[in-house]
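Let's turn to subunit A:
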Amino acid sequence: MSLQEFFDMGGYGVYVWSSYGIAALVLLANVLFPILERRRLMAGLARRARRERQQS
Partner candidate 1 sequence: MWRFFHQMGSPRYFYHLAGRLVPWLGVACLVFLLYGLYDGLVLAPTDYQQGDSYRIMFIHVPAAWMSLFIYMVMAGAGAIGLIWHMKLAEIIAVSCAPIGASFTFLALVTGSIWGKPMWGTWWVWDARLTSELILLFLYLGVMALHNAVEDKRTAARATSILAIVGVVNIPIIHYSVEWWNTLHQGPTVTKFDAPSIDIDMLIPLLVMAVAFKLFFVMVLLMRARCEVLQRERNTQWVRELVEAS
Partner candidate 2 sequence: MSTAPLSHAYLILFKRDLLLAFRKRAEIINPLLFFVLVTALFPLGIGADPALLRAVGPGIIWVAALLAALLSLETIFRSDFEDGSLEQLLLSPHPLSVLMLAKVSAHWVITGLPLLLVAPLLGLLLDLGADANATLLLTLALGTPVLSLIGTIGVALTVGLRRGGMILSLLVLPLYVPVLIFASSAVSTAGAGLSISAHLSLLIALLALALSLSPAATAAALRISLS
């Protein structure tokens, strides 16, 4: 099987690869969201800690 045939998927390439592409996007979003969220939370908490230290 050549690479060309593999990407063509017997004429269904557009459908198959767009499905797999969307799946990849959805999975990636699911991983990225909590990473960014945690970073945002930690940054917010660190900012709060600094503020409290300055006040005291």
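Per the selection procedure, all candidates are chains of the complex that A comes from, given by their letters.
Going forward, a contact is a pair of C-beta atoms (placed from the backbone, for glycine too) under 8 Å apart; a residue touches a chain by one contact, two chains touch by 3 or more; residues count from 1.
Values in this document were obtained by computation on a predicted structure and should not be read as measured data.
Engineer: Just give the number of the candidate touching subunit A here, out of 1 or 2, all from the same complex.
Structural biologist: Candidate touching the shown chain: 1.
Engineer: In the complex of these two chains, what residues of subunit A are touching candidate 1?
Structural biologist: Its residues touching candidate 1 are 1, 6, 9-12, 15-16, 18-20, 22-23, 26-27, 29-31, 33-35, 37-38, 41-42, 45-46, 49.
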